[in-house]
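Left out: one protein chain. Kept in place: all the others.
Presenting chain A:
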Amino acid sequence: MISYIIRRLGGSVIVLFGIALITFILAYAVPSDPARMILGQHATLQQVDALRKQMGLDEPFIQQFGNYLMNIIHGNLGFSFLQNLPVATLIGQRLPATFQLALVAWLMELIIGLPIGVFMALKDRKMTDHVFNLVSLIGISLPTFFVGLELMYWVAYRANLFPVGGTGGLSFVILPGLTYGITGAAYYSRLLKSSMVDVLNSDYIRTARAKGAAPLRVIMGHAFRNAIIPVITYGATDIGALFGGIVVIEDVFGYSGIGQMAVQAINNLDTPIIMGTVLFAAVFVVAFNFIVDLLYGLIDPRITY
């Protein structure tokens, strides 16, 4: 177990290093001059050159990347070009709102997706299955901004049940969360359905039925726990990514999360923020995958580390 954790941690560090390297290369390749951006159009060439030197932008690539890594290790994600604040501080400010939305969005996906998945598995090869397949396909293909705008119009504006947009308490989170739930749930239902159909055809399900178990007992007591394993893998990556901010939806609902900040940074070419938010999201994806690998042992007793 301990050696597994160490190996797994080592792997995670390597993955994060790779992501840091890739984002750094991309940022390096962008044809923009940070010193010029910070100082504005009216600064002289000398001023810009001086700042470039000060920021280490004239150093060789390897040296710059080394500095970047050292800074990251010390929790320093750099300074925003435009807001002149540490990226870590900016992310920190938006953290509570981001986590709140992420959790609600994820729960919405599960609440909508999992029951549909179970239902679809039961109705396999029947007419309803085709209908649900179609609906879930539509769910997957619908652009989130479209669903978001519809909900905003009907539920917030017309029915006046929730605020139209903005950031605040739980009431501001429900609609963007629901938007994500509707568009994301279909992945869960399809994944659960196909794994459930496999499980329902297995010998131990026949054994359970031969004992006289009723369908509900067979499905919830025997099939679900076996079928949920691949879904959990996806769910971990999903919530990890959500903790890194939900780009389009935050933008549509004017929700001040990390996703919105990332979009604004991209529009402004505020590279340190872009790099910071990407790395931040990556840390969560990696962390949740790590946690879920440890959780497998609890769900499936055959797994030992």
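One rule holds in what follows: a residue touches a chain if its C-beta (ideal position, glycine included) is under 8 Å from a C-beta of that chain, and two chains touch if they have at least 3 such contacts; residues count from 1.
FYI, contacts and distances are computed from a predicted model.
Undergrad: Since a chain is absent, check the UniProt entry for it and pick the matching name: "Transport permease protein", "YceI family protein", "Peptide ABC transporter ATP-binding protein" or "Succinate dehydrogenase / fumarate reductase cytochrome b subunit".
TA: "Peptide ABC transporter ATP-binding protein"
Undergrad: With respect to the chain omitted from the figure, which of A:60, A:169 or A:301 is a touching residue?
TA: If we include the chain that is not displayed, A:301 is the one touching it.
Undergrad: Which candidate, A:133, A:202, A:268 or A:289, sits in contact with the chain we can't see?
TA: A:202
Undergrad: Which residue among A:213, A:241 or A:263 touches the omitted chain?
TA: A:213
Undergrad: Since one chain isn't shown, list which residues of chain A touch it in the complete complex.
TA: Those residues of chain A that touch the unshown chain are 125, 201-204, 206-214, 217, 222, 225-226, 299-302.
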